[in-house]
Each structure stands twice: as structure tokens, then as C-alpha cells.
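The structure under discussion appears below in the form of C-alpha cells.
One protein chain is absent from this view; the other protein chains keep their places.
For reference, chains read A and B in written order, and residue numbers begin at 1 within each chain.
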């Protein structure tokens, strides 16, 4: 499929994988997850090599998956270690693929490519996901019937907020600024900053409840960073104009889009706020607000878009690009290049078709 | 698809298009309809050229469609006239196709081919749809999961009435007559006339209620006319044998079948009666009766037929044709020829495979 293989994808929130089997399709591959008794996470190909039963219909016994059809048991390495039937022989061919996993930021990350290349040090760094003294996270998962590419497009693009999220997140002042592209290592930032403006409804509300009334204008920033393969992190905040960012309210967010199939995506989100860390009511409101913005506004759009576009390739459709698309476009091109490199292809000529304005 | 492009198709009943966006797929193309404040109808391709969002998820603002994703606005010509974001530039490439529309007979007609060729004078003439002194119309719309070709087959064929509509519309006397083919300009009539017969249940009922009991035998006629691309009009009536048609009861009907996809159809119908024009109870009964005959009798048949036939081509299946099929067959051939002409093809040899009886 149109996706990087030799890279880490979030596969599940850590707490969603326990001693029961969890089935999940990633990059068109059916995979079964569980933990051994020492909490080590395991990811195995979800098909018994004997007669091809889905392993997720079996159960976990003694740190192995027992196939629900004939009872072959596979350990964390994917080797068959027990056959309850007949002569009890476990054929050497009875082996399932085991996927490298890495656990960090409360997520299980999976390596879909060559296991030899799996290197957990290449994972991007998200300090706000680990610094509980300064940030409090609220997290969630959604299944979306659109390509992970359209999810990245959406998340790298601040411009859509004005219209699609007109009620809670929109900021007319921010809409009138230009998006600034910033490269940081292999990451790509698309940033906007509005000074001397009126904040979005959601920040106005949070400010009043945490800091009280205010009379000054505000600065509002919205910054999205992409890291390969499909990891978006964001800074979104407000501060009274003339005061430093640190004195304001800010959420640092993760929006990770893992391909399920060519046209569906596992979406993992985390909203980490730097204010009122212990306020559980805020947790609930942020959860509800994020669900609302995504489920009621983004999701119907990106799913209908996917249905309309069908199998057509993005660049071949010659998008009429705007200034606000520079993040989306740079990221599409960067990811195209990485995928082509991985495939050993060097021909990038097809990108020359797209042009701004 | 297997359909004429340079022709008018009914797209919607006039009253179904207002200032709200209406999405409808025609000939496999997704189209969005609305009216400007002066009631001018507009049909635009339902895909924003920016990042491919379906326009029907947006809204109408100042006689333009505002895309629900990033807020680009498109006027009735399909030109982008406003970009709310960033530098506000509206790229010249940001243009959507605008389809010619023509409003007549209470319908919006759309031209799916080359707009330069759109010519409203080639629309067939249906005087009974406009002469309210002599005819009172009852109209409806149905979505049918069958090819528009099978709809035409059905509507050009009186022979199926005896069996499929055995309870209300069948006339054994009419079934024993032969279908007569009459060409009128580019139109094709398939006509039947039974003299000295018993009328269908529905006409017997209407006669008794409007004229009272009768003792004479009746004449009954059923005539279907096809005009390109898929427009059927009908005369169906009864008169006491020996009296002129004009002294009888008659409905003049339209049955227009517009392709939605290769296997689904928008069906627009109108039943125009020449009796008891102001009787609202008749309106309701005709509406209910037409719905009954179609939804309970024709629709299950033509939908199951479509499912059974699948992607096979009609002529390649070598239909065993009957005398009563001459209308259906002549129309299929005429339409095949028009489609081939439009495609610049002149090879009509495949039709020689079909033979009567």
C-alpha cells in the first residue's frame, strides 16, 4: 500500500492491550496483540499457519496464543511450541510473523517493515507526553473511514478551522495570517500566529474559567509538526498580547494516523494542557470537545471526501492549492519521497505537476 | 457510461431545488444543485477543486456555494470568487464545472455533454404538462436500483401489464392485440388499441365514479412514445365503443428515466388526467395507485432483473423476442445508434444478432 514500512506506527493505546487478544488490521495486515504475564506486549500475524484460522478467535494460555481451531500454541516469537493433537509434533513450518513493538507515550508502537531495521531511537520526541508536572493529557481513539493521507492533510492544515470548526475553534484573526513553513530536522512545521486578536471561543471560555475576565487583546498560535510516517504534534494556545507564551494557556497535542487499509485509519489523539492539571471536569470537557470537533465536523468531511475521490491519486487530480496548504503539500511531498526511497525508486517527476495558486 | 451526453435529462422536480444544496449523482457524476436569490437554478460539479471536498457539505451564501472545508466560494458559473484564508488569493485553477440547466414542465433539465451544444429547443414537447385547463397532473419521484435501460424497456412495453399489473391495469382484450410501431419525427410510438372490450379495473372504477354505470363495451388504448434519451410519454384511456376518444377518460403520462449510475436510475413520473381536474381525492388515489403499481410490482421486477443480469450486455444475451417487444427493441436500437454516433463510432453490426421470434 501507499505507506512507509520501515518505521514505527502507533498500534494501540497501552491500556487497550492486556492479556486478552486484540485484533487490529494495520497497513492491510491482520495482527493480533496481547501481553505476556510480565506485561511484555506481543504482536503476531493473525493467521494460524496450519489451516489459516484467525488467531484472534483463540485465547492466551501460558504466554502463548492458542489457536481456537486446532489448539496450536505460538509464543511471543511466533514459534509453535505446542500441538495438543495426535503425535504432538510441532512442524518447523508452523511459525507466525512476530512484529517488533516499542512502548512509549502510553502507546504501543509497531514496526511493520524489516524487523532487523527496527530502531526505537528514531521515534520522535514528545516531552509534553511524559512531563506530568507541566502537562496533563487527555487521550482517545477513533476509527475513520478515510485514507491516513487525508488525515495528515487535515491535521497539517490550520486553514480549515475557520469554516469546519466555526463554532468553537475558529479565529478570524488567525485566518488572516499566512502559514509559515519551518523545518526542524526531518520534521516539518506549519505555523500560524495572530497577534492582537480575539481568541477562539474555546480558549475564551477556558481563560475566563481559569484566570477570570480579561480586557486585553490576545495572541493566538496554532502550530502543526509532521514527523514520518504520519505523526502530527501541535502547539495551540493564547496569551494576553504583550505577555510571553509561557504566561498563557496552551495545549500540546498528538494526532497520530495509522493506516488500517487504503481507505481507513486508526486515529490516536492526545490533548495535553498546561493549566489546571488536576481539574477532572476539564478532562471530561476536553474529551467531549475533541470528540465533537472530530466526530461531528472533521470525520464527515474526510470520509465523504474519501468516498468522492475513490481510488484517484491526489496529485493526478491537480489540486488548486492555496497559501494555507504549504504544510499539507510539503508533507505530502516529503512522505512521497520517503516511500519512493524505500521502494528503491528515485523518480520524483510526478510531483512537478502540482503548482501553487 | 452507456448513455447519451449531449442531451437533456430531467435532474429534479423544480420544487425540489431551492436555496439549500441538493446533491444528486447523474450519469455517474456527483452534482450539487441550488437556486440563487432570483430563483435561477444552478448545477455545479460536487467537488471542490482545492482539496476535493464534496461541495454539498457546505452551504449557499450570497448566491455562491461555500465549501464546508476551507470556505472557498463558487458562483453560478463555477468560478471561485472568494477565499477567506490567508492572502485571500483565488487561484484561477479553482473552478468547478457548471452544467447548463433548463426549466420546463416543472422539471429542471440538465445538459451533461458539451455546454456549447446545449439547445433548449430540442426538448420534446409535452403540451398536456402545461395545459392546466384540460389536464391535471400528479407527479412523483422514485429512486430505482436498475439501469435506466431496463426502465425504458419496461415503459415501452404494454405486454407486461397483463401479468405484472394483473389486478388494476390489466386488460385481457388489449393483451390479445398486436403492438403497432409508429415513428413521429425522432420519436417512436408503440401503440395498442382494443375495441369492444372490458376496461382495466382502474378505468372501470374511475368511469363509474365520474360518469356512473355503463352498459356498452369499451375501447381501450395504451400508447407509449420514446424520445431521446430516455423520455417516455403515454396516452392511456377508455371510451365507450362507438364514441370518439375525446369523449372518454384518458391520462397522458410522462415517465422519465435519468441514469444515476450504471445500475440505478432517477425516475420522474407525471400522470395528467383529462377528467375531474379539481378532484383532490383523485390526486391522492392516482398518487397512491401509481406508487403501488411501481413500488409493489415494477420495481421488484426490474431490480431483481438487474441483479440477475449483472454486467452482461443485453444483446449479447440473445433475448428471445416477442411481437410485443417491438417498441422496446426499436428504442434500444435507436438509442444504441445515437450513443454510437456520439462516440464517433459507426459500427452497428452487433445489433444484427437479435432477431424476432
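The rule is simple: a residue touches a chain if its C-beta (ideal position, glycine included) is under 8 Å from a C-beta of that chain, and two chains touch if they have at least 3 such contacts.
All of these numbers come straight from a predicted model, not from anything done at the bench.
Asker: Out of B:60, B:96, B:138 or B:164, which is the one that touches the chain we can't see?
Answerer: Once the missing chain is taken into account, the touching residue is B:164.
Asker: Of B:84, B:140, B:289 or B:319, which residue touches the hidden chain?
Answerer: Hidden-chain contact among the options goes to B:319.
Asker: Hey, which of A:67, A:144 or A:228 is the one touching the hidden chain?
Answerer: Within the whole complex, the residue contacting the unshown chain is A:67.
Asker: Considering the entire assembly, which residues of chain A contact the chain that has been omitted?
Answerer: 30, 46-47, 49-54, 57, 66-72, 80, 83-87, 89, 91, 93-95
Asker: Residue-wise, where is chain B in contact with the chain that is not depicted?
Answerer: Contact residues on chain B toward the absent chain are 153, 157, 159-160, 162-164, 175-179, 300-301, 304-305, 308-309, 317-325, 328, 356-357.
Criterion: only the chains that are shown with their structure count from here on.
Asker: Approximately how many whole Å separate the CA-defined centres of chain A and chain B?
Answerer: From the centre of chain A to the centre of chain B is 48 Å.
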